[in-house]
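Excluded from the complex is one protein chain; the other protein chains are retained at their positions.
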Amino acid sequence: MTAPDLVDSAAQAAASAQRPSLFRQMLRNHSVTFGTVVLLAMVILGLVAPYLGTIDPASIDPVWRNKVPGTERTITLPSGEDVAFIHRMGTDSLGRDLYSRVIYGARISLIVGLFVALISVAIGLTIGLVSGYIRWLDGIVMRVMDGLMAIPNILLAIGLVSLWGAGVVTVIIAIAVPEIPRVVRLVRSIVLSIREEPYVEAAISVGTPLIPILYRHVLPNTVAPLLVQGTYVCASAILVEAILSFLGVGIPPETPTWGNIMAEGRVLFQVFPHNIMFPGVFLALTILAVNLLGDGLRDTLDPRMAKRF
Amino acid sequence: MTWGRSIARSLLAAAAAVPMIAGLTTATPAAAETTLRVVMHSDLKIVDPIWTTAYITRNHGYMIYDTLFAMDEKLNVTPQMVDTWKVSDDKLTYTFTLRDGLKWHDGQPVTAEDCIASIKRWGAKDSMGQKLLSFVADMKATDANTFTMQLKEAYGLVLLSLAKPSSNVPFMMPKRVAETPPGDQISDYIGSGPFKFEKDQWKPGDKTVYTKFADYKPRSEPGSWAAGGKVAKVDRVEWISMPDHQTAVNALVAGEIDVLEAPPHDLLPILEGSSDVALLNTNPLGNQYMFRMNWLHPPFDNQKVRQAAIAALAQEPFLQAVIGNPKYYKVCPAMFVCDTPFAFTEGGDAMVKSDFDKSKALLKEAGYDGTPVVLMHSTDLAVLTNLAPVAADLLRKGGFTVDMQSMDWQTLVSRRSKKEKPAEGGWNAFLTSWVAADILNPISAAGYNTGCDKGWFGWPCDEEMEKLRNSFSTETDEAKQKDLAKQIQIRAMTIGTHAHAGQWYQPTAIRSDRVDGMLNGPAPFFWNISKKGG
Partner (left out) sequence: MLAFVARRLLATIPVLAMVALFVFLMLRLTPGDPAAIIAGDNATPIQIEEIRDRLGLNDPLPTQLVIWIGKLLQGDLGESFFFKMKVTDLIIQRVEPTLALATTTMILTLLVAIPLGVVAAYRQGGWLDRAVMGLSVAGFSIPVFVLGYLLIYIFAVELKWFPVQGYKSISAGLWPFLHRLILPSITLSVIYIALIARITRASVIDVLGEDYIRTAKAKGLTNRVVLVRHALRNAAVPIVTIVGIGIALLIGGVVVTESVYNIPGLGRLTVDAVLGRDYPTIQAVILVFSFVYVLINLLIDLSYTLLDPRIRY
């Protein structure tokens, strides 16, 4: 059997073996189910936040600051009506309702995580594939990446924040850019390995053009590690957002995110732990879901997955 | 390598000690050395107290430098380095004689020439110093210990200026150091204060080390603020920089440090819960928040709109949001700080309560078109973080549109010096805090300078105010001076230079089991403090 035949038949075998049952296989995977359910729940939570008994998460009231969870009070609605209200999760140091902040915070935290992961993986994958494959380009691209990697993300964030003002877009870009070279390096290391595989060498030797080789042979091999890396990027983006807030250059506190709620509440950690505890639980659950989803997808997508050990 | 370096250092130290040993019989035994470990409110960056107004540098100045006059607890000006002084009958000639035996840290005697050079350098930089020097015709040393100051016309604030307690403090430096151009930083850190700066051991961002100056001659009076005897009772003071408040509080509770200058108010319950820690209110005058408006751009280029903002704002919400515990704050109508000679209610009482109806009415009268107020919000300093959200909330309730922009304090400081339109990198309003000692009168308090471009950020412009301030500075009669201060306060509130957003107090935390004798003052002083154990 000649090499190209081998490659093609292997690819066909893999495709026919998994395609029909892929969706069902995913459903059968508990990690995927759990991750999807939790993530969906968080997304829905963020979407319907106004209808979950929340009040304006930015509305401050210094008299009611630092109240413990369960504190009851009367509030005046914008319509002028007085109603009884319970601070289910207490209030923060400006008297804002923590429950409302955590629920609304789901919106921004998820957006930050998702967009950072998408942007950095998409750009990183493109650059990594091309540079791993085209030798003369590799040196230049990798040196540029080295240079980019060398600039601490905090500096980049402060620079961008002072240029455009603190905001969600600024923070997303500031977190995503330093992630790109890391994705590039990972993709490239895989490409370097794959390029030496006999079936790829064979495909090259019979004159298969670059794009099909990348698409058919190299790309599928990057999916699994990138999913793992992508979930890591997504999870870490939510955390880095918190660290930027910790350093005072994150998303402004009027827009609640789990990260900035925790960063703001850290000063009160020993006195009023609820400020960190509640957003922390939501953050941990979300990251758990993202990771399980990533792993689950990886297990079902990888054609060579074997569970014989 | 470290070993080699420490040998080199001890050799150097020995060489430096030779001239002193000649005059001394015995050296103190090394075993009894006491070290006071302190965490200050920020890290010492710049060591020239004339070059910068930063409070941490002022505090450093108090460690190693001395002053001619000083203010005591009752705000009386008393001599410190000066022994006796005379004012001629026409109030135009001041003669100062220094105390005997004052020495610089390098062993040289302090001379009148040194003092003249120091006053000149300070006067080139400091706003109160500039004012003083504009009245001074000449300064001359008549002998090694005596100098005269000749005025062009009578000036009421000569001694008050020389006793200025806060930034920039007129610290005395050796002539060769004081002759450094005011625009350059000094690079020779010899003072005549009770402690010496150990430059070799200074690690910026880590720690700053001071040692007791054995030849310092304290006054015989008991210490009171910066006045009286400055007796160093510990051998060594280390300022350890600790950027994280939570860590600093824990370090104090664990006994790793002795003094924590400025614990954030929300962490005080932890310190109150520790039996070995005491909270001292060493600065009883406290601090004052300021809401500053920019006169250059709409909407605050209109007096009515500025008045509307003052009507909408009130002190208590700010104080509650940042300080929380009423023990540490005070609603105070006086712009020149409550419980001081120039404390008045008139005009300043507008800041006691919010009047949203008045604010809306004023805005309507002014034809306010909803131009957003670009309010700068600093997010990284505990005592400032919560101010801007409260201001935004109150202004919105008063009918304003507010665009609050968050940034770190350093960015805010850079941006507030920009005169551009708010949309092009400028601003409309920000909040900050002043140490009460800086704003006790309308000359030292920068906020009242309405000299347009020459004024403080916000650049207010008002001729009448400038006239009042000039009369205040030349007035020598106390009663008339008070009346002028009152008129200035009323004028400031009418034209809306700024709003005083409440008075607050910063307790200092100490290990009460080993530290004793910390003096009150507008800055933290480390003389008179004794320590048990190493």
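Labels for the chains are A and B, by order of writing; each one numbers its residues from 1.
Keep this in mind: contacts are C-beta pairs under 8 Å (C-beta built on N, C-alpha and C of every residue); 3 or more make two chains touch, one makes a residue touch a chain.
Since we're looking at a predicted model, the values are computed, not measured.
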Residue in contact with the excluded chain [from B:175, B:418 or B:482]: B:418
Contact with the hidden chain (one of A:50, A:70 or A:147): A:147
Candidate in contact with the missing chain, chosen from B:66, B:235, B:316 or B:438: B:438
Absent-chain contact - pick from B:84, B:185 or B:401: B:185
Of A:76, A:189 or A:205, the residue in touch with the unshown chain: A:189
Interface with the unshown chain - residue positions in chain B: 2-3, 43, 45-47, 51-55, 57, 125, 127, 167-168, 182-185, 187, 203-207, 240-244, 246-248, 250-251, 253-254, 256, 380, 408, 410-411, 413-418, 425, 432, 434, 438, 446, 449, 453-457, 459
Missing-partner contacts on chain A, residue numbers: 139, 142-144, 146-147, 149-155, 158-159, 162-163, 182, 185-186, 189-190, 192-193, 196, 224-225, 228, 232, 235-236, 239, 242-243, 246-248, 259, 262-263, 266, 269-270, 276, 280, 283-284, 287-288, 291-292, 295, 298, 302, 304-309
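Convention: only the chains that are shown with their structure count from here on.
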Distance between chain centroids, defined by C-alpha means - chain A, chain B (Å): 46
Complex interface listing, chain A residues touching chain B: 58-60, 62-63, 65-66, 93-95, 158, 161-162, 165-166, 245, 247-249, 252-254, 266-271
Chain A partner contacts - residues on chain B that touch it in the complex: 245-246, 264, 266-267, 269-270, 316-318, 320-321, 324, 377-380, 382, 386, 389-390, 393, 404-409, 411
